[in-house]
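Each chain you see keeps its place in the complex, though not every chain is here.
Labels A and B are assigned to the chains in the order they are written; within every chain, residues are numbered from 1.
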Amino acid sequence: MKKIKPIKIKKEMKVSELLEEMSMAGFGARKIGGALKIMKKMLSDDQCKVFLGLAGAMVPAGMKEIIIDMLKQEKISIFVTTGANLTHDLIEALGGAHYSCDVWNDVDFSKKGFDRIHNVFMKNEVYEKLEEFFEENWEKFQNSKNIRDFLEKIGKSLPEGSNSILRTCYEKKIPLFCPGISDSGIGLMVWGRTIAGKKIQIDVFDDMKEIIDIAWSSKKSGVIYIGGGFPKNFIQQSLQFSKGATYGIQITTDRPEPGGSSGAPLEEGISWGKMKQEAKKEEDYIDVFCDATIALPLLWAGVKS
Amino acid sequence: MKKIKPIKIKKEMKVSELLEEMSMAGFGARKIGGALKIMKKMLSDDQCKVFLGLAGAMVPAGMKEIIIDMLKQEKISIFVTTGANLTHDLIEALGGAHYSCDVWNDVDFSKKGFDRIHNVFMKNEVYEKLEEFFEENWEKFQNSKNIRDFLEKIGKSLPEGSNSILRTCYEKKIPLFCPGISDSGIGLMVWGRTIAGKKIQIDVFDDMKEIIDIAWSSKKSGVIYIGGGFPKNFIQQSLQFSKGATYGIQITTDRPEPGGSSGAPLEEGISWGKMKQEAKKEEDYIDVFCDATIALPLLWAGVKS
């Protein structure tokens, strides 16, 4: 039996010290502390391939640098995210920006050409730079084998050293998947070209082979789900063809009761073979109920210490 | 100023009578009542094209008949759903079933070959029938123009009058979109064939043209979002090319604070031009915070009365 140790805050405390304290407390505090321990285990296990799924508008919310840093550590084997995150990443790589808003009126925003994402917005005009980018690089994208390859080509087309998720995946050779790419601004750019008669054809099913191959051939695997959506589901699906994940962390505020994949606890994955039968709750896998923009910076600061 | 009228329950009450009472109460009760009024307006407006987005495992949860009934009323112009819902629909069309579980152990379920989805499960063996179906009909799917066309071909391959969403969309000629099709059991069936060398190529971007064309050419549009995910986002994206939706209903339990598309209130869409600037909150569009398996049957029973 392990006693709860009340959290003590000291002056000039380091994040790692706070997380250590949290790991000995209760409720969500202990979950964050526990998630850090699992994340460290997963990232330092040389036999383990780490699958990172990222949903929610994490780039507009300012999580980009953390993701890039995670990717640069060369511990992420597979990265799956939404078309929206990649679009916002590309927008920033091309000089666009996101802004904060604390009060707003959506009708006014519409008139000003401001697109709102909760307490963040961007100017509609960012699409102009996107258009230019796709216009200039269109030919490079023609013979994309699949979506992953298409995204790699986008990353390759950005200047070296660009502070971008797309570029980092390219430079670090991390397979970047986005099965829902058509559901995004990048998709709209492709649509814009194709209605102008500039044909491209990218197969929707081809990526599956690559992600399933990686899952299949992994000795061990670990998952980090920041938000749910198809990034989580696409990874989960591939893991059915693995031995089941050895480690898992999930950060979401979605409820399990309405039965969607995003809110499903990791434990449910055991029944499907997505998570190992032997995996222990809270020790090997953990569900963290927290806004990812709070939990992710905490965890990453903990890992970096 | 409108007084709150306390809800009176009478014996043998009809759902429509209860909903009428709820529309004069407060909190979520009034939201359900209000959503019904908007749904009726939307469905009876001949100029309005209705876009239905369905996420979450609604077929396993027993919402299939309601969806099929909605589609058969010929009031839904566009239907977007997840690959999972279509897979489960196909599974049932091929004779498979879903079962209820109130207590469970995921390790036991794994050993028994039971795949759990919250308080519902199915047997792993359902995939055998899926395999057979794809094996038998594979050639028919070869020349699919896009995902919508591929799904139409699946629907066409089912027996006439099958009690199925896929079949109903085919019979009723309702465009059925699923940008994330690779992220599903149907995707796995395609993967299984392609690794066996049976090639198929379906373009991931081509569907956009069709849905955007419909949005663009609509005099008026209305949206019904049951859950969020890419079904919502894909419709929202296409509406940027319309005059903005005139009507909207959203049923979700996701929080808006973590900033994901699924939890974003419909009002946010005004800033993007996805919802009309003139649309009035609670009168033209409404966000219902409720498990869809509770709210949807209520609303549909209200519409049918």
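The rule is short, and it goes like this: a residue touches a chain if its C-beta (ideal position, glycine included) is under 8 Å from a C-beta of that chain, and two chains touch if they have at least 3 such contacts.
This is a predicted model, so every value here is computed, not measured.
The copy number for the entire complex in this file, given 2 shown chains of one sequence, is 4.
The rule is short, and it goes like this: only the chains that are shown with their structure count from here on.
The rotation relating subunit A to subunit B, fitted on Cα atoms, amounts to 180°, rounded to the nearest 5.
One finds 25 Å separating the Cα centroids of subunit A and subunit B. Within the complex formed with subunit B, the subunit A residues making contact are 55-57, 60-61, 84, 104, 106-107, 109-111, 114-121, 147, 179-184, 187-188, 190-191, 194-195, 200-209, 212, 227, 229-230, 233-234, 237, 253-262, 264, 267-273, 277, 291-293.
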